[in-house]
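Please find one structure pasted underneath; my questions will follow.
Note that one protein chain of the assembly has been removed; the remaining protein chains are unaltered in position.
Labels for the chains are A, B and C, by order of writing; each one numbers its residues from 1.
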């Protein structure tokens, strides 16, 4: 009897060819088509899978789950890999893996397949996630295995009546979801060259952006954005709406020379209009409501969270512990942030919160001042005491 | 016999009144006027000190020393306090302290004075630095001691023939040096209000910036910017030139709710056109030339360096050790970064270096690829092994 | 009407004198006598307070609360300040503060008082904790205020019929609770001198310990020790029992030159037989059950947790977040640890757990080996790739 295999199916050439290749290899291929906000017609993709040979095909709308369970913690954790990359694809991989494993259990599959090559991060993320969710499942990576050139792949597709996309000469490799869009390859491989216009899809060129800013108020409840200009949205809808609004102003471009988990540097171009806007707004709200000690340690946790997500360790107990830290802090992050989007800039103009720790009467230099300036003298004395004792010892040694 | 006291003299009302007040308190006041890039006429300030009662007055141009010994390590250390503030005033305080102590030794003073109030960070930075440089020097802080209202201070000045500045109703408190300009008080004390135009001096409003970008190439040698568009500059001159160029494009504004060392939150507005441009360019050059492991740990050191500088611990052995770490890494940071300054944006368009670790033949998806994709299989197996074993144990426990 | 004040009352000279001094200062003093495991007769102490002038007196047994809410997280967080001090007094201060505030609310007091001097950490811990629990309460520190010499204090006591303890010439200052005993002062002030026998009370001299070891099995459930040699104990009882058992073997002495929060170095001698034994056992159990990534990051969180506890920041949101991290990890920490206590040594001889990630079939060098040695080749290739590319670039630069 043939084994069942669940394939993460995108509708593109690689995974379409994979259906045939895996069928030839002895599997009954079940296609799994996911929508995590890349704005594609998953019902059509689901149909296509059947046309090219899948025995079953499923379309899953995972946008809200992606927003609530993955994008939200990235936002609350202010997670930027290497200070630059907001973890777009890295965030969707564990969700897709989870759906693949669930579907494998549902249809009785022994094996799961993904369409990654052997030099990217995503193969690691898929395989480690799948192993963590069900260590008994086998994983196959047809594109990594067949080692064909582009020409050989097209020839195989033609021979097997697999539709060949018209934009085959598109020089870019793209991945997209609610949290942003990643683009690599082509001219981008020269780090001295500026990315051409064609590398971008979600954001306008600065030259083409409106001459009047958009000013928007974002409402947060417990660290979660819940409304734009007072209008409530589901999280996925809010992100999609903000991608549109901020993208119009050229907001969200990132050009990053990145250290991949597999050991090489690559040059990546990202567009994350909503993600960057929300992360900036959220951080400034935290600046207002977080006690100093928390504000100073959270970045250590944030950096580690970004690292484990990038490194494919979503389903690792360390990630759970880092999330527990972050979640514990978000109870204070309530309020409204007023953001001006203009000419590529995200300008936080104002922030207010019932949890605000900014105390005008302490901060003011006016006569309303309630700060005890005399206390500073004692504070400085003890704060500087270790430095002073050190200096005294050094001075006495220098004299000798 | 009267004791000699060296006063950090800015030429403003507070320190002018301090000369008289300290003289009344029994000191012979020696004024010390420093230029760290705030674009003021220090010779005139030096004269003014004598007019209001100083017994001696010195003008010191410390711009290059500030650039080389303080701003440079801040740049190389990518130091932002709380991820936002590039440490403008925090950087100049240890240098000013050093000059005060040197002058005290030179003129035989027993005491040093600064013009800070009792609720800011700068009093801590001055006093800890001075104690660290000479634990035997006394420190006096007349403004913190006299506790006058603004009106009482003006009355005292008038009575003592101390010139009262005409812009007394300027609602802002300003500090400026090569690395930027800090502005607080007034309307800024409401964190929901946007900073008014008048809070800014070094940067144009976005609406008033040119419609064509400036593209500039910055050359780094061992982590130090040495040329703009191929033209060599001293570091201080390069920073001042870039402040002008970038400020024209509205680059460099920061609006920060900040946790002060003395325990309160304050709202600060900074302008750092050159600092932000250089830090962005320098970081992207590091992205190109740093080995991954270094790139991932340096931020921990950077955050700590920002903290100790902010906290007034410049002359602490920890700072020396952090600097030794940073300096050891900069030997690789050679190359050119091409930056587009436009409408408030700092866009790094390209970077190149003889130390570049970006290897097009490893990164490419073309046939030039030299990356061993097969190695990824073994890598994933061992990278994910801890997660897998953990999952196996959890699965077997769940079954029970 | 006189204001009511709640005083943390220990029964010693300082706090007994404080009752009178505070009464003279206009307060009605309510004594609060707590048992956190220091093995004293709190009912007698409660009576004594009334004898020396308290208007009300309360005795509270807080041993189990101290064990469950304070010692347990210190154990699970493996918290050692500066790698040495298991936070004995630092842990009890927030609990005592909480009880003082609760009692103040109960009896309608406006003020709380503690018996600390002005140069230790505990004054900071008490006052920050009390302010965090009720910012409206006033705090008084009579010992810090009266500034008497020992002789003046005794004279005052004699004049006011306050009983003077017979061991007044005891050269040590002691604080004790379930988690250990702290001793400072006297001959200990010379860091070159060895602590004399008299500095110790819970642990035998090595020379006097038994010549046969005690081997004990400690059972942990979710990171909490629940049984010794299979016999269940409440946490407080387990700690007290283990203090006795381990102390007999000379286990638990610590001699630490410590950086106080108030800026000085002090020399402290601690005895923590149970705490050190439990922390060693717990850590080794974590070594068995934690996935690598968690094992490598948790120490960063542990160090920060030790710091905030030492620094008196128990009721700070950062502490809550650190605790959330730690608690999330303890679900895996189940099992038994076999410890040999002998001649001052805590030797973990064996550990076992249903959550063990140690897989003999992976670790073995016998023929049962299931580890894929071939995978190592790919792993090494990618693990070392950044180093290799760096080396290639450096080599090519060196050639030039």
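By our rule, a contact is a pair of C-beta atoms (placed from the backbone, for glycine too) under 8 Å apart; a residue touches a chain by one contact, two chains touch by 3 or more.
This is a predicted model, so every value here is computed, not measured.
S.K.: Using the touch definition from the top, which of B:219, B:259 or B:334 touches the missing chain?
M.R.: Only one of B:219, B:259 or B:334 touches the chain omitted from view, namely B:259.
S.K.: Among B:131, B:209 or B:329, choose the residue that contacts the chain missing from this document, as touch is defined above.
M.R.: Reading the full complex, the residue touching the unseen chain is B:329.
S.K.: Which of C:2, C:39, C:105 or C:119 sits in contact with the chain that's absent?
M.R.: Residue touching the absent chain, from the options given: C:119.
S.K.: Looking at the full complex, which residue from B:191, B:223, B:273 or B:386 touches the chain that isn't shown here?
M.R.: Answering carefully, the residue with contact to the hidden chain is B:386.
S.K.: Take the complete complex as the reference. Which residues in chain A touch the chain that isn't displayed?
M.R.: Against the missing chain, chain A presents residues 291-293, 354-357, 359, 362, 372, 374-379, 381-383, 385-387, 389-390, 393, 397.
S.K.: Since one chain has been left out of the picture, which residues of chain C touch it in the full complex?
M.R.: Contacting residues on chain C, toward the hidden partner: 82-84, 117-119, 123-124, 127-128, 131-135, 144, 147, 149, 173, 184-185, 189-194, 206, 253, 255-259, 261-267, 283-284, 287-288, 292, 295-296, 299-300, 303, 307, 311-313, 315-317, 338, 340, 342-345, 347-352, 356-360, 362-365, 367, 369, 371, 373-377, 379-380, 383-384, 386-388, 390-392, 395.
S.K.: Considering the entire assembly, which residues of chain B contact the chain that has been omitted?
M.R.: Touch set of chain B with respect to the missing chain: 259, 262-265, 290-291, 293-294, 297-298, 300-301, 304, 308, 313, 316-318, 320-329, 332, 381-386, 389.
The rule is simple: only the chains that are shown with their structure count from here on.
S.K.: Where the CA atoms of chain A average out and where those of chain C average out, how many Å apart are those spots?
M.R.: Centre-to-centre distance between chain A and chain C: 40 Å.
S.K.: Going by the contact rule already set, what residues in chain A reach two or more other chains?
M.R.: Within chain A, the residues that touch at least two other chains are 259, 262-265, 300, 313, 316-317, 383-384, 386.
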